[in-house]
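Yeah, one chain of the complex is gone here, protein chain that is, but the others are all in their spots.
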Amino acid sequence: MSLLLFILLPLLAIFLMPFYRAYLHYVSTVLSMALFGLALTCKAALPLVERVAVDLPLAITFELSSVSWLLVTLFTLSMSLFSLYHLRFSSNKALFVGTNMLLVGVIGLVLSRDIFNIYIFFEISSISAYLLTSLNQDAKAYGGAIRYMIIGAFASLFFLLSIMLIYLTIGVLDLQMIAQRFNLIDEQVQYLILLSLFIALGIKTELFGLNFWVPDVYQASRSAVSGLFSAMLSKSYLFLLFHLAYLLHVSTSQMAFLTLVAALTFAVAEFSALKSRETKRIFAFSTLGQIGLIALALSYGDTALTEAALFLIIVHALAKLMLFLALDLLERRLGSTKSEIFARFESLFLMAVFTVGALSLLGIPPFAGFAAKLSLLKGLAGLEAYGAMALILTVSLIEAAYLFRLLSGFRQGEQKMVVTLSPLERLIFGVMMFALLLLGLMPQPLLALCQEAAQAMLGGYHAAL
Amino acid sequence: MLHFEATLLGHLFFGLSLLVIVALLRKNDGLWHLLLLGSLGIIFYASSLVTLFIGWEMMGWSGYFILSKTARVSTLQRYILFNLGGAFALLGAIALLFSFMGSMMLCDIDLTLLPVWALHSVSALVLIAVFVKSGIIGAHDWVVDSYQEASPLFSAVLSAILSKAGIYLFIVLLLKQPHDERVLFELMAWLGAITSVVATFKAISQDEIKRLLAYSSIAQLGYIITALSLMQAYALEAALYHTVIHTLVKLLLFVNVAAIMAITGKERFSELGGLLYRVPLLFVLLVIGIIALAGMPLLGGFNGKFLLYTALLEEKRALLLATVMFSSASAFLYCYKLVYGIYLGQRPHDESPLHVSPKSYYIPQLLSAALLILLGFLPALPTPLFSAIGVEAGFSALEFTKPSILNSPFGSFNGAVLMSAFGVVFVLILGLLQRVHSKAKAAQNAQDISYCGEVPKAGVNLHFGYGMGHELGRIGFIAFILRRQSRRFWDYLNLIVGDLSILLRSLYALGTQHILLLSLLGFTLLLLGGL
Amino acid sequence: MQNLMQHFEIIQKTPTLYALHVSIETLFNTLHHLRYQSDFITLSQLTCTDWIEEERFELGYMLTNLERNCNLMVKCFIGRDDVTVASVVTLFPQAEVMERELHEMFGVGFEGNDTLYDFALEDWQDLPPMRREFDTLAYVQSHYDFRDGRDDNLDVKEQIKIRKAAAKSAKEAQGGA
Amino acid sequence: MEEGFNAYRQSLESEEQSIKSTQSVVEQAIAWFRAHSMFVLAYGTGCGAIEMPPTFTSRYDIERLGVVGVATPRQADILIVSGYCSPKTLKRVIRSYEQMSDPKYIIGLGSCTINGGMYWDSYNTIKKLDDFLPVDMYVNGCMPRPEALIEGFVKLQEKIRLNSSEAGYIKYRDNYAHYRANQERLFGAQVAPSYEENFAGMN
Partner (left out) sequence: MVLIDCFLMLLLAYGFGFLYYGLYRNLSARVHGRFGPSLAQSFFDSVKLFVKEQSTTFGWMFYAGPIIMATGAVLNVLFIPFINHGDSLQGLSSSANLIVVLYLMVLGPLGNALGVGSNGNPFGVMGITRGLTRLIALELPFYLAVIGVMIDAGSADFSAIFEAQSQEMNLLKHPLLFMAAFISFLGFMGKSPFDVVGAPQEVYSGPATEFSGKFFALLLSQSAMFSFAKLLLMVNLFLGGADDLGDLVLKTFVLFVAATFIGSVYARFSTIQSVEFLMRIPTLLGIVGLALL
């Protein structure tokens, strides 16, 4: 049950594509379901390390620790939900290739323990993201894709620079070895490597100062695709950033800088969402905000906070995917994603979907967001980080303002278009809503998993301190 | 996540909310009301901080969805933002408490262990939640707007029960405080008193009925908050007693007003008037309501206030007591405006027909009127319950002799004697007046009033109802109060946040080349900084 | 006052009273001129005289000036039956009541003054009473009846003479008897 | 038979003795109270109103007799019609009189109420107040001085004490149609709302 299967199966599916041209969406659903089952089965045999040596410097080493297992299951789950949603529409070659390539890239990023492998999957995921952004084949989509490509190239340039520096100074590509010998190299070079890593991954994880391109890209791509981006793409890079940070024993002052950047991301994103009138853009800002929040939690390097961060990752992925898929549904029927479309459709189910999504994003009981926010605040209080707590509480008020203004759209508007959902869509959204409610009421099992993952992630970091 | 434990206090508050919600349940919006009742149940029977918070939030947003059936968007936003603001403050307090206490269970919350700054910050945060929920003078705009725009029956629920959640929260979390760290509670006492004075004068100058009742609820809650801040057995009993009375009175008044709106379809004093002889039962019920609301000795309304006054006297807080008595005396003006505006006076000329008010409006009114009269006869009836709650919260038990004698540190009074004396004397004078041999000639019609020899023409509006609070505006001190508008402060804040967000949003509209330039600049700066 | 003399042929009646006769067309302009250009800014009286022989009314606007030491009477002749004059309410607000009274008592219409309803006489159906063709005594006879003992001392002097004669004759009879 | 003022006074006294004997003690007591506390409606209809201030204040002080001015007809017993009375004023006077509660009395002040006075030939004043309202006490003079007004009040007190059946308000109640007819003849149909049914229940 080697880890390569996660990479090979989707690639194989892409190569065999010509054979089943008409049933692509079926194939991708089955594929993602299979991968999801595979991920669940190998829960028992953690931690799993697989090493395939090609020739000396280049090797493919995958490592499935509990935290990467958690993320892989999340990615495969959201991928299967995404493809389930797309069953209704005709099969689309570009979509099929893009999504599976994205899945490969994202899983690779999380699994690989070799810095060069990470770069390969870095490139794969970026390319598939550019492809997916341009799905709509209109001027806006292409514009967004090109902008995304340029900035993505800029980021991979810096990433390549850091790999080159590491290789020159340490001469080895395996993360474990790098981690051991990292502090032997000269101080300035260390700082240069860390800085270039930060810039590269900062752009990809959309931290403040580096995320000005995000709203336009999200707006350019289809809502479903942006849902995929926010559920999988940014999360994986976030994990990578902090995984490397912990491995390379980043100093506390640099961690404090990261906290500051994360807080800024959170605050600025939420504030700018307040007055925007375009739903997709609002959800993009909300994703940026949540990423800032998760980064803030991870940057403290405390197990409780990391556990809360991981839980928040899962909850946010689910909620945001649901919202984006629902928005996609509306976009296909009403054509635009302006805020007033909320006043132009009449469907009790969809209203419930948006309400549940918004409430759990806000962290309002009894939905999952609350459990995440509570554990986050508990962790922060434990560390006496009162400033961060105050920031989270006040800025989530801003978040409440714009989310509820969206929801209040249901009450206005006279001639409403009745939107009927197919039973499959009802099933998907019903499952997601139920999951959010379930996680909200009984978060303990998932929290325990996150706790275990947090320990695994921070094991090395604590040992070094 | 959810831990429950039945306490006497919980039973009292849940009983009240059960009474109110069941009495006001209507066919079409049953689901939301049940959800609201569920969330109230969670709050009142919560044994852990998290359960308490879950109930508090669910109450918030289930109220939001009920309100959203009738209210404008701006009111809804104001409602949810204020409520969430209070809730997030509470969440912050809970997190803080957890970090010091180590456990979430209510039973092992002991505020005396906290360091001083933590104690102040926790109580400040909880007080924010309490103040927002009960609409203290700074944060009262949402209360007034949402009562005005909610459906009449839901505004009854809002005023009778939801505003009490804050009181329950205070009793459960903050009641036991180390004696010397009471600076916050001195402020709270004065805030409650000032709220009741300002809200009373604002209530008097209102033209819409529900706005008047909203301001009156704010004023009454001001009393309860002042009572709670005294940290004394009788003051707690006063607060609880007044909570019960206020729930009954507001249930009665709001349902009465709802019946009037169902009959006439109007909700302003200037459009109403002269309904006395068309719906006499509603009038009598409203009179019972305002007697209790004004705190007159006959019905139950006086008992709560009496205990509050004696508690204040015992604590020798003379100026505070004077403010509270002043505001409860001037409360009488808006009570009379309520009765006069709707029922008495001449009916302004409009031929719109009067519909029959549904029977179901009468049941809650009769119920609460009967309870108020009973409490008038036996004022000390609920004292054992309140003293048990006091003991449970760590105060000394209250002195209780007979159900009809309500005693307090500053003297007692016998409700039964008072009421029966009123009844006997009333009958005596009625008999005297009947026996006197001068025949009483009924006035011919509405025009047959002494009007300086003139016959009032048809178009002349003889109803003075809405004019009642106008001359108050000319009195210097009161005009100063009426001019203060906290709404302007909140709108200004909203404006600033809006501008800030537009400014920040412009960051995300940069061209690609600018973004690259910025990141390069960032890289070089960090590089130079780090080397 | 002197410079006014040049513009208008003003006749001086008494040291403090001047008169000026204008035609109905120039009435309003003259008053407007006097109101704003001269110091005769107050309208103290608005009178109407009924020249029934010449079949015309004479409207008199008495203007007094600031120091109140002299008055100017602007007079003009208007017809007697259903005539309307431009109202001067816009120049002198107090004219409203005066015009209402003239309308009620003489029947002169003032176009521009919308308060010409009842003033002293409520629901008066008869001729405007101040017109000279209105017969007061006939109206009183028809509408009111006097107390019955009233008519005997209609002619008081005869009654006194009769009584004195009776008293004298009675005394003589008594003296005689 | 001698005529003039003295004669009238004797006849009054003799009549008083005869009536006093027929009335019970309670009725006499009631009549005494009514005589000793008279509320006058503060309504100056004509030029006589200027006589009332000196009568009610320090110079002549009628309060010694228990006479007080009140603002509303509801509380008043006595209505003073002081001087000439134009139809417009009479309409208000009648409405105020009908709003007063029995027993109520009218004092006609000045000769204008008796026979029109110096305005006997004016188109706008009524000549005989008696046609329209039952007058209990006339005080003649072209504006009688306060002493005469007080004399009028004293005389009215004696009359009230008699509690005689042909007091003004009874006369008004019994032949209301006659008064009403006169009023309608003067005003046309514009009379204030009629109070017939008021008296229906009374007698």
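A, B, C and D label the chains in the order they appear, each numbered from 1.
Everything below uses one rule, namely that contacts are C-beta pairs under 8 Å (C-beta built on N, C-alpha and C of every residue); 3 or more make two chains touch, one makes a residue touch a chain.
Note that the structure is a prediction, hence the values are computed from the model and not measured.
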- Task: May I ask you to name the displayed chains that the omitted chain touches in the full complex?
- Result: B, D
- Item | Touch with the omitted chain, as defined above, among B:121, B:450 or B:494 | B:450
- Message: Just to verify: which one of B:6, B:281 or B:430 makes contact with the chain not shown?
- Response: B:430
- For chain B, the residues touching the chain missing from this view: 274, 276-277, 283, 287, 291, 294-298, 302, 306, 309-310, 313, 316, 318-319, 321-322, 325-326, 329-330, 332-333, 336, 339-340, 343-346, 405, 410-414, 417-418, 421-422, 425-426, 429-430, 433, 436-443, 446, 448-452, 462-464, 467-468, 471-472, 474-478
- Over the whole complex, note the residues of chain D touching the chain we left out. 30, 33-34, 36-37, 39, 42, 57-58, 61, 63-64, 66, 68-72, 74-75, 77, 99, 101-103, 202
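Definition applied: only the chains that are shown with their structure count from here on.
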- Can you give the whole-Å distance between the Cα centres of chain A and chain D? 101
- Starting from the mean Cα coordinates of chain B and chain D, work out the distance between those two points in Å. 59
- Could you list the positions in chain D whose residues touch two or more of the other chains? 91
- So chain A residues touching two or more other chains come to none
- chain D - residues contacting chain B, complex: 43, 72-74, 91-93, 95-96, 99, 101, 192-193, 195, 197-198, 201-202
- For chain C, which residues count as touching chain D in their complex? 120-123, 125-126, 129, 134, 136-137, 139-140, 143-147, 150
- In the complex, chain B touches chain D at residues 438-439, 441, 444-445, 447-448, 450, 452-455
